[in-house]
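The complex appears here minus one protein chain, its other protein chains still in place.
Let's turn to chain A:
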Amino acid sequence: MNYSATAQGKSVHFRDLRTLLAKATPRRAADELAGLAADSEVERAVAQQVLADVPLRQFIEEPLIAPEQDEVSRLILERHDAQAFAPIANLSVGEFRDWLLTEQSDVAAISAGLMPEMVAAVSKIMRNQDLIAVARRCRVVTRFRSTIGLPGRLATRLQPNHPTDDPRGIAASILDGLLYGSGDAVIGINPATDNLHNVHTLLNLLDEIIAQYQIPTQSCVLAHVTTSMELMQRGAPVDLLFQSIAGTEAANRSFGIDLAMLREAKAMAENLGRASAGQQLMYFETGQGSALSANAHHGIDAQTCEARAYAVAKEFDPLLVNTVVGFIGPEYLYDGKQIIRAGLEDHFCGKLLGVPMGCDICYTNHAEADQNDMDTLLTLLGVAGCNFIMGIPGADDVMLAYQSTSFHDALYLRQVLGLRPAPEFEAWLQRMGIFDGQNRLAAARNATPLLTNFHGLPSA
C-alpha cells in the first residue's frame, strides 16, 4: 500500500505502515530517541490524515513484525477473531474512530476482532476526551478474592515497599494503607532484592496478615516469574503471579521470559487453588518505552509496542494489568503532558482489547513533572473508569524512588466521583470500623481492632 499525501503543495510519503504509525504519534520523547518521530508538526498532522484513510484490514495484511520472527506477532494473528471483526471489517482507521464514538456501537462485541495495532492506530487520531469517552464504556471485570472493575468502583494496589524489605517497615505501611481504605486490588510488594528467602518471607507475611484479618484481597511479591516458580515449588503461598511484559518477543527475552514460560508458571499457580471469588491470578506490568529500552522495538513506535503487550497479557486472562506510565523516565516520556497522554492511551488501548487496566500514575524526579500532573491524570483516569491505581504512603515510594498516588489520592477520587472500593473489600472496611457505610473514613476508625493488634509490633 502507498502511504502518501500532499500538504501545502508538498508531497509527503511514508515508507511503510510502521513508519506511518510512528510519525502519526503525538509527540513523545521515546520516538524521538529512537529516530522514529515526525520531523515537524505538519508531518505529524499529515501522517494522522494518511493513517485515518488506512483500512483496518491492512493491519492483518501488513504485520509490523513478520510472524516468523516474533512470537507476539504470531500470537496476535492466531488470536484474531474474524467473526468479531466482521462488523468493522470494511472501516478505515478514521471511520473506526467515528464508530467507536457512536453511542450505540457495541464495543465489547468487536473486542476479540481487534489487533493491538488497530487499537494503537485509532488512538493516535483520538483526543484525550475521545480516549476517556470510549474507555468509559469498556468494562473488564476480574476476580480472585475481590471483584475488580465493576462500574462505579475504583480499586487500589497497596504498595508498602521498604528499602531493605524489613517486615516491620512493610507491616507498618500495610497497616497505614488499610486504615486509609487501600488494598482491594492487591497488597503488592516490590522486593528490594529477588533473594529467594527474602521473597518467601514477604509472601508469608502477606499471607498471614490477609488470613488473620480475613481481608478479601490478594497478595503479590513482584519478583521475577522464575523466582515465584521456584518458591511455589518450595511451598510458598503465592496468590498472584507477577511479571513485567512487553510487546515483542525480543523485549520479553530481555526480561528473561517467553510465552511458554508464562504458560507453565500460570498452570503452577492455578494448581495452588488459592482464589475464592474467581480464577484470574496473573498480574502484569507494562510501560511505553520498554521495548526501545531493550533495543527490541523493530522500528515500531513505543505506544504501538505497548498495545502489543496487552495482547500478551490477554492471553493469560489476568486479574490486573498495570501500565507504570511515568516510571521509565524522561528519555521516554519527557514531561507531565506526555505522561498524561500516555496514561490515557494505555488505559484506552487495554480496555478496548479486553484487558483489566489499572495505572501506576507516576513520575520520577528526573522528569519534568510533578504531583499536579498526577492529580490531573488521576482525575481523568477516574472519569475514564480505570480499574485500579496505586496506594503508597504519601505517594512517595521509599524503595523505588519515584512518586505515584497516595492513599489520600484514592480517597479524593472516590469522593469527587462517587467511586467505591471493590464490594467485598468495602464490606470488610465497614466491618472493621474503617469506613462509615457512606464510602468515607469512619470518624471513630482509631477504634478498629486492626490497630490494637498492630500496637504489639516489637520495638526497634
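Criterion: a residue touches a chain if its C-beta (ideal position, glycine included) is under 8 Å from a C-beta of that chain, and two chains touch if they have at least 3 such contacts; residues count from 1.
Going forward, contacts and distances are computed from a predicted model.
Peer 1: Name the chain not shown, per its UniProt record: "Periplasmic binding protein domain-containing protein", "ABC transporter permease", "Ethanolamine ammonia-lyase small subunit" or "YeeE/YedE family protein"?
Peer 2: Options "Periplasmic binding protein domain-containing protein", "ABC transporter permease", "Ethanolamine ammonia-lyase small subunit" or "YeeE/YedE family protein" narrow down to "Ethanolamine ammonia-lyase small subunit" for the missing chain.
Peer 1: Among A:Q48, A:S111 or A:Q403, choose the residue that contacts the chain missing from this document, as touch is defined above.
Peer 2: That would be A:Q403, which touches the missing chain.
Peer 1: Of A:H13, A:R79, A:H197 or A:R431, which sits in contact with the chain we cannot see?
Peer 2: The single option touching the absent chain is A:H197.
Peer 1: Which of these touches the unseen chain: A:H162, A:K266, A:R308 or A:R420?
Peer 2: The missing chain is touched by A:H162.
Peer 1: Take the complete complex as the reference. Which residues in chain A touch the chain that isn't displayed?
Peer 2: 29, 33, 160-164, 166-173, 175-176, 179, 192-198, 201, 204-205, 208-209, 212, 224, 226-227, 230, 253-256, 293-294, 329-331, 334, 364-366, 370-371, 392-403, 406, 408, 411-412, 414-415, 441, 446, 451, 453-454, 456-460
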